[in-house]
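Only one protein chain is missing; all other protein chains are in place.
Now for chain A:
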Amino acid sequence: MDFTPDPDHEAIRDAVRRLCGRFDDAYWRACDSEHRFPWDFYRAMADGGWVGIAIPEEYGGGGRGITEASIVLEEVAASGAAMNGCSAVHLSIFGMNPVVKHGSEQMRSAYLPRVAVGELHVAFGVTEPDAGTDTTAITTRAVLEGDHYVVTGRKVWTSKALDCDKVLLLVRTTPLEQCARRTDGMTLLLADLQRPEVDIQAIPKVGRNAVESCEVRYDGLPVAVADRVGEEGQGFRYLLDGLNPERILVAAEALGTGRAALRRAVQYAKDRVVFGRPIGQNQGVAFPLAEAHARLAAAELAIRQASWRYDNGLPCGEQANLAKWLAADAGWQAADQAVQTHGGYGYALEYDVERYWREARLMRIAPISQELVMSYVAEHVLGLPRSY
């Protein structure tokens, strides 16, 4: 066991922290309330090479692993950018993983360098109104017509769709009833998004409003066969490859959001004087904050273990799921306690903790609910019977 800090990781942390320091809470508050994508921030992250950190070096990226990517995203969140900042860059940092792993050489060299420098924006379209966690129930259909597919269907919760040029789209190329296994017959396409055959509508939601999540209708969208990722029918397997790293990154984002909330709460508890002393002197205020710190620290260790295993090519399903569960829980608890510590002011927009709170809440739902993590652990770690 060696917990010596890695100098590269320290340098990455320091540099991202410095960069994010130029985008303060007022910036994020404004982006959130105006539903404005944080372009200045995105540009600065791309120019610094942070957006491309996990894309292989031969395609213009930084060639680093999930550990480094998770450190970047944790620091973005912890700066106070929280999920508005993370979601703005998350897809560019990790979304192209299926193309890195399974795309043709032609596809990789055509698209990855443009994603790495922050020029090409790619959304992710998997979830449908009637297919969330039960991904195999998707009905968006792609029919092969000569040298292209024609896509028809409806996706929901496609984040950043309004601002993306392309979408990695999971479609059924073989209807479910004709498949030997439910996980067969699905294909991943790298489709154009800003086309007349595509209708995109933002979904009004509770928070993280700088990055819109959208309902997207595809009505006869043509996609060239050359824009298919890997083989037809293998799309679901390609997605599975990305689930563990995705969970690790999301865990880091939840951790950072919790850290931002806790920092603000501690400062307020020191500064706010009631009955002649700072409220943080009261154990009723101090202990829950100390507990929030303890939970975040534990989640951080779980994240570090999971990312280390992934980057070293070891199985990490248990660790990635536990990291996501622990960090989402710890982040939420910290954000909720930050609101509580602020009393009435916690409910006012100008103190920012309500924003962290709204965004921390999301992490207990997306990209997988806490309950389904428990299902995974019960079944795959404890060996209990499958519940669904």
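Going forward, a contact is a pair of C-beta atoms (placed from the backbone, for glycine too) under 8 Å apart; a residue touches a chain by one contact, two chains touch by 3 or more; residues count from 1.
Note that contacts and distances are computed from a predicted model.
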Hidden chain of the complex, named as in its UniProt record, picked from "Electron transfer flavoprotein, beta subunit", "Cell division protein FtsX", "3-isopropylmalate dehydratase large subunit" or "Urease accessory protein UreF": "Electron transfer flavoprotein, beta subunit"
From A:A44, A:A110 or A:V377, residue that would touch the chain that is not displayed: A:A44
Residues of chain A in contact with the chain not shown: 8, 10-12, 14-15, 18-19, 44, 47-50, 52-53, 62
